[in-house]
Each structure stands twice: as structure tokens, then as C-alpha cells.
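Shown here: the complex without one of its protein chains, the others still in place.
Up next, chain A:
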Amino acid sequence: MDASAADFGSAIACYGLCKDFGDGAEKRRVLHGVDVAIAPGQMTMLEGPSGCGKTTLISLIGGILAPTEGEVMLWGQRLRALSARDLGRFRLQHIGFVFQQFHLLPALTAAENVTLPLMARGWRKRSALDAAHALLAQLGMEAHANKQPLQLSGGQQQRVAIARALIHRPRLIICDEPTAALDARSGQKIMELLHTFAVDPDRACLVVTHDQRIHRFADRIIAMDDGRISNPSLPAS
């Protein structure tokens, strides 16, 4: 695949992605020409051994890191074509992130945390909070909406984080090991929620995981090894 053969039917298309870390003698190539296309309306999982470059790949796809070589296209938009500022706006508009460590602001309540992407887009606090409460209720968290993150269990915190990733209706949800910090039961519940809310015909959901137990939620599993995709076209069973 190359950029001239852009697949506009894909939500995500990566062409020849390479990423180096470090300079000079310290320089290490972590991604070695990754080509991958991801369809909307599916939950795509990315798995592989520790250190193989999964996080690096989703950072490139999410526009948080810039590739050394190659190109990322999200719904036909070349990320390289965007200035740093526009890339930030693009993320704010189109991407929702869920992190392994949740990264909620401990000083804010659950609902307030959820409003963050809306506040950053200039919403009024009142309407943002209304939207956050409504979404938290949908995620079964209405009883906890006014609690602070430290008063919540890990699973509950991750639900808040998912609400924060969904609140602004992004077209791409990127999750890095969303269940790794959770026990098995909470992990299952989180995946059920993600599957219900994140999988939408207009949306793509990319989940990095080590956790074999959640593979059953995947529509497609991409395996990575040493900075390369090892099963480019294997659909999940």
C-alpha cells in the first residue's frame, strides 16, 4: 500500500509508518514501516508482546506523536498536513482517548472530569455538566457523578474516563490497555460498555491490549511484533 492508493473507505489508514526514538548513536527504530487500514463500525484490537510498539503506533494514529516516515490518514485527513495547533483542534474534535491509568483530575468530580473536552471546546459549564450527567447515567454511573475520582473504584474511574472520551462524540476512540489496571470482572464490564457505546457505524474504536480474556469483544485483531504488523488481514473469529 502507498499513499496514492488512499483507502477513503477506511477510518484509519497508515502508510509506511516508521518511528525512531533518540538521536545519533542512541537512535532506535521502533516502528518499521507499518501499513494498516482500519474500518469504521468495528472494534479493532492491537496486541503483541511488551515493547513491540503498540503504544507508539496508537500515539502516531492519535496525532500525539509525529511519525519519522510515513503517513497517517484519519477519514481522509492527512495528519502531517496539520499544524501543531490544528492537530490539537483535530484531536479535540475527532478523537477520544482512554488511558490505562485513567488520568482523571483528582480535584474535579466525575461529572466535571467528563466535561473536559467540552470545556476545551468552549462550552458553557452548565450545559457541559448536563451532558456529562446524562452520559454518566447511560454508563450506569449516575450515583457517582458528583464523587471525586479517589472515592471511586478503578472500574468506576475507567467508566468516567470512557465517558470523557465519548462526551464530544469523536469519530475515533483510542484505548491503551483500558483493562490492565482492573480486575477481571471490571475489565469485562468496561469492554461491554466500550463495545456498546464506541462501536458505531460512523466511528472506529482501536483498543491496545495484552489481555487475552477480552479478545472476544474484538471484531478484528491486529497482531504486532517488533515494530511490524504480523497478521495484516486476520479477522477475529
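Criterion: a residue touches a chain if its C-beta (ideal position, glycine included) is under 8 Å from a C-beta of that chain, and two chains touch if they have at least 3 such contacts; residues count from 1.
One rule holds for everything that comes next: contacts and distances are computed from a predicted model.
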item	value
Name per UniProt, for the chain absent here [options: "Aminotransferase", "Urease accessory protein", "ABC transporter permease" or "Phenylalanine--tRNA ligase alpha subunit"]	"ABC transporter permease"
Candidates A:10, A:100 or A:209 - the one touching the absent chain	A:100
Among A:18, A:39 or A:119, residue touching the chain not depicted	A:119
Missing-chain contacts mapped onto chain A	55, 58-59, 62, 64-65, 85, 88-93, 95, 97, 99-101, 103, 105-108, 112, 116-117, 119-120, 125, 164, 176
